[in-house]
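A protein chain is absent from this complex, but the other protein chains hold their places.
Each chain gets a letter, A, B and C, in the order it is written, and its residues are counted from 1.
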């Protein structure tokens, strides 16, 4: 069972991962975007970590919902509302339970991912974060490690794609050959989840 | 004896010399000035050549006076009024004679150089065109070749000087170690005079 | 890094403090990142709010004031602001007649303004939104996020702002804004890449002697790279790209815009070429604005925006405006 503590650790670990990977995410974004994805998420997850520390929510759902709200209020850009919605809607789907099963998380994540797709209007294959999130949500029912593998693979698979959403779409065919920054950070989010689950096991 | 034709050839040869050396003059000016001395003189001596061709003046004095007026009306910058005054006042000093001796030219050039010193307020050693013009005017009484040597030497001798006039003076000690562009073009003017005199001889 | 900054993290806050000091006619909330005209809310007037990533100055903060925007929300550099800012701005300028959000068509701006509109309506503020999407370099199709919002933003903000200043209803101000956007098209060219404070090096590598055609205002590379072109050739290319899409049937207002690092001397020279090609194409130009208005930090380059006008839009263009960056006609 996964409790609020588990989710707080996940979010904090994600904040640390973003610090570590920020430059790489920004570099990816400079190739086909506007060179801010790393600093965007840095700003957001620093706020998440601070908020969770200040007043730690007591349920898994509340942890994610608070994290999502923080992202919405601090990130801006495309990734702020999208990641914010992902976490908020996943949190909402988890309800008020004090503990949740990995299966329940998988289902809730699916709801969060659907909300991202609805908000941004993207589909898998459009070279966005969904290319990592959708397969990860699918695989999470199986295991954390399967979700990690699916997310990583999904992120890598964005390289040959032509972007159809977000700034990268302005480049047309010139977006081909670069890995999508949002898919990369989404894989980081799932990787971190799997790390935390591995440590907890 | 030097006639109007001699002076027209001198001015035309100077126009050609400026075309040839413009990039070098501008480079010198970019080290301690504003990178325009070459193009300034190019603009001016093209206008001189065109004016002399259009309505060739009939006396040495008139050739130089017209040339000076052209420089004043087309060059701008520091060198426009200074070179313009040099030629105008040299021309004026030559009077209305149809032919002049090298001695008369030397005297007239001295008057022109004095006018430059008065207008710009510079003295030899200030790292300006005067560092070539003053010794050249002094040596011209002796021979054209002596004037050439004196001008070239004077221009070279500006390298170790600290500028006290013109833009280069803003640099303070950083002007040391660079040859003055105006002294360089002044040497070019005297070199050209010596060339033309050599060809005429 | 050749930047006049302290640290990348404080660039926007520093700029807002500097704006506050320079423009007493603006209320600048540095912490909350909202720039509001001092006399807001203006009784009887619709509020006009825009915003977007920083780095495009004077857009948007420089356009706040009588006759143009009521408030602006600056985001981080090249990052759209967050909904909290827009809600705060809407609350500050709403006189009860409602608020129009002017949103440049970028995924981030669209999503954040969308969330803000919902939140503001929850607070009882009537909100309408207009998307600006004028950049013909991006095809408006299912395969892109749609045309970007660039130079036309200035036209929308000026003309809708003039309507709002006259006391027009929200419906009317929105319809002016929509008409202006639909009547405007832009095309941009970069002679150099952008260096953002966060990244500290150019966002793409553009060797001297080459240029990017069809760039946006966020340091994204363009659609195509070519060997350097003359001002004349660039004007032909950009104006024709705009005209092909706009197909104006009447006079236009022209914005000949610098991307930030192109000297005004060059921009004016470019304007001469823009006017030449417009006259060759039989397009009559009612008004021309030349300058750095919708910029991309230290990018060298330019863009051309044309807005086809009718008598009413021309009247609104000539109407008084009193902002940091645009002023006339009082």
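To be clear about the criterion, a residue touches a chain if its C-beta (ideal position, glycine included) is under 8 Å from a C-beta of that chain, and two chains touch if they have at least 3 such contacts.
Keep in mind it's a predicted model, so treat the numbers as computed, not measured.
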> What are the shown chains that the omitted chain is in contact with?
Replying inline: B, C
>> Among B:61, B:80, B:154 or B:181, which one touches the chain that has been omitted from the display?
In response: B:80
>> Can you tell me which of B:43, B:89, B:110 or B:148 touches the chain that was removed from the display?
In response: B:43
> Among the options C:42, C:170 or C:261, which residue touches the chain absent from this view?
Replying inline: C:261
> Per the definition of touch given earlier, which of C:124, C:209 or C:282 contacts the omitted chain?
Replying inline: C:209
>> Give me the chain C residues in contact with the hidden chain, please.
In response: 1-7, 10-12, 14-19, 21-22, 54-55, 57-58, 62, 77, 191-192, 208-209, 228, 230-232, 234, 256, 260-273, 275, 285, 288-290, 292, 295, 297-298, 300-302, 327-328, 330
>> For review purposes, identify every residue of chain B that touches the missing chain, sorted by number.
In response: 26-27, 30-36, 38-40, 43, 72-82, 119-120, 162, 164-167, 169-172, 174
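Note that in this section only the chains that are shown with their structure count from here on.
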> Where's the contact count highest, between which chains?
Replying inline: A-C
> Where the centres are mean C-alpha positions, what is the separation of chain A from chain B, in Å?
Replying inline: 73
> So how far apart, in whole Å, are chain B and chain C when each is placed at the average of its C-alpha atoms?
Replying inline: 53
>> Give me the residue numbers in chain B that touch at least two other chains, ranges are fine.
In response: none
